[in-house]
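Omission of a single protein chain aside, the complex is shown with its protein chains in their original locations.
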Amino acid sequence: MQFYIQQTLNALQVGSVYALIALGYTMVYGILTLINFAHGDIFMISCYVAFFFSTLVISVLAGLPPLVVFVLTMLVSMFFTALLAVVIERLAYKPLRTAPRISAVITALGIGLLLENFMVAFKPVGPAPRFMPELIPNVIYNIGGVAVSNIQIVIIVVSIVAMVILDLIVRRTMVGMAMRAISWDKFTVPLMGIPVDRIISLTFALGASIAAVGGTLYGMAYTIDPYMGIRIGWWAFISAVVGGIGNIRGAMLGGFILGFVEIFTPVFLPASTYRDFVAFSLLLVLLIFKPTGLLGRPMVQKV
Amino acid sequence: MSLLQVENMTHWFGGLRAVSEFNIDLNEGELVAIIGPNGAGKTTVFNLITGVYRPTEGKVVFQGKELVGQPTHKIIAGGIARTFQNIRLFRELTVMDNIRIANYARVHSNPLASMLRLPAFQREEQEIYDRSLEFLAIFGLDGLYDQPARNLPYGQQRRLEIARALATSPKLLLLDEPAAGMNPAEIVQLIDLILMVRKRFELTILLIEHQMRVVMGIAERIKVLDFGQTIAEGTPREIQNNPRVIEAYLGEEETA
Partner (left out) sequence: MIAKLWNRWKLQLILLLVLVLTILLPAVGVIDDYINLVLKYIGINIILTISLNLVNGYMGEFSVGHAGFMAVGAYTASLLTVLVVPEALNPFLFPLVIIAGGVVAGIFGLGLAFPSFRTRGDYLAIVTLAFNMIIKSALENIEAIGGPRGFMGMSKLTSLFWVFIWVVITVWLARNFIFSNYGRGVQSIREDETAAGLVSVNTRQAKVLTFVFSAFLAGIAGGLFAHELQFINPRSFTIAKSTDMLVMVYLGGIGSLGGSILGATTFTVVSEGLRSLLQVLGISQEWRQVFAPLMLILLMLFRPKGIMGLREWRFLIPQLDRKKEPPASKPQPEVAS
């Protein structure tokens, strides 16, 4: 029993990171019907921003309270990652908005690989895995035989708070309303005085910064390397599709489902190396039988 | 003799009833028009007959055979052809290829024979090529056979689309607003074209049209649709004098 509680906790920890990244996939798809294949690598970059910044801060401004370092790192990572996402959107996606839809998808795929391979080749980063400096001293509590670390709690709580805030932004603010309006109808919205370009850029920025929240949290618990965009990013992408791509709450649900898939695969199958097999098979089966995902709205094909 | 019978055909899009208990009985050789305001469900009727959508309820019987549930290409190969309101040619392909593709169901060479270019395949290719070229000549398009379809002017594209539909050798032709976007001179040509193919290919024609000139000029019977419902039926003269039609449709359209 303790074993399962422990694993559930681990699943929630991993799942919340997937959910945070999945939100970025889903928001961009919702507004542009573009699968932003580069998003996983944006997440990877956010980890490195957090890594370099926190290393710098800790060496230059030693003695800052851990909480300040943590918050500062997260904000800086959010800012630079958002900036990167907007630059990519303006340079690579925007010119293709009137081109066949598949062109932008191919471009996104290219950008993802470009970021990944660049980071591998770029000397200060390189392919080797790295540890982020300890932002918050790790404390492990033992609750009835279940080991819970404070970092684990931070990850889960901060993720959920970030998701709630995002959900509120999309549902309650003017910006969110504009986003939803654009996703429904790209043609009449500009006529109503909504600055479409700015809202689209904002969507990319929002998606990237929430991935950066995930990136900073992830770096506190695991090693980081340039291949994370594939390893973690694809899983987050599956989360978004499983939940119903374009649907924000679906992305969150999908993230946690994939968290459970990841943690419980080695429990029921011979090795953890089966996890990709399980996750992608799940994706394939779902796409064939329920292409809209669990919470997605059915698309009406116009003939 | 009855060629097409549609009985109580109803179709729902989610919560919207696009077509409601639609009935029609077409006799061989007839030319019947369906009119009605935008969004009345006219194009949906075509999509239902040709299997693009599957009707929620109802029967479609063509030459004594039930069509509901059959794949589109079989329905077309069985003798129904249609054109589109907004021209839908294979734009990047040549005029010749547009016509040849409409022979898809007629080809006997299997894929392997085609890929090995066996003599029988080559003979068949030649036949289809010659047949298509003759076909283009009927429509005055043979000089343009190697042009990509997108290069053709609007009127020619409309003509090619009708030619492509007829290349499938239909008995029944469904025309969806063929006069859309045409000027009065082009409309006169179009009417001639429709009457010509009707005679030459011994067609039965079901026509959706907004242009009253076309409808009143050539239709033998008219059916009026509004909000998915049939509100009137009759000869052009009867329709012109029907108060419900005038209210729903003609009143606003006559001035247009």
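As written, the chain order gives the labels A and B, with residue 1 at the start of each chain.
One rule holds in what follows: a residue touches a chain if its C-beta (ideal position, glycine included) is under 8 Å from a C-beta of that chain, and two chains touch if they have at least 3 such contacts.
What you are looking at is a predicted structure, and each value in this text was computed from that prediction instead of being measured.
Across the entire complex, contacts from the unshown chain go to A, B. Considering A:L67, A:A99, A:I140 or A:V267, the position touching the chain not shown turns out to be A:A99 (whole complex). Checked against the full complex, the candidates B:D25, B:D97 or B:E233 give a single residue touching the omitted chain, namely B:D97. The omitted chain makes contact with just one of the residues B:S2, B:N27, B:Q189 or B:T235: B:Q189. Of the residues in chain B, those that touch the hidden partner chain are 50, 52, 71-73, 76-77, 81-82, 84, 88-93, 97, 100-105, 107, 109, 111, 114-117, 121, 125-126, 128-129, 133, 137-140, 142-143, 145-146, 164-165, 167-168, 189, 192-193, 195-196.
Taking the complete complex into account, residues 33, 35, 92, 95-96, 99-107, 109-114, 117-118, 120-121, 123, 127, 230, 234, 241, 271, 273-274, 276-277, 280-281, 283-284, 287-288, 291, 303 of chain A touch the chain not shown.
The criterion applied here is as follows: only the chains that are shown with their structure count from here on.
The distance from the centre of chain A to the centre of chain B, each centre being the mean of the chain's C-alpha atoms, comes to 49 Å.
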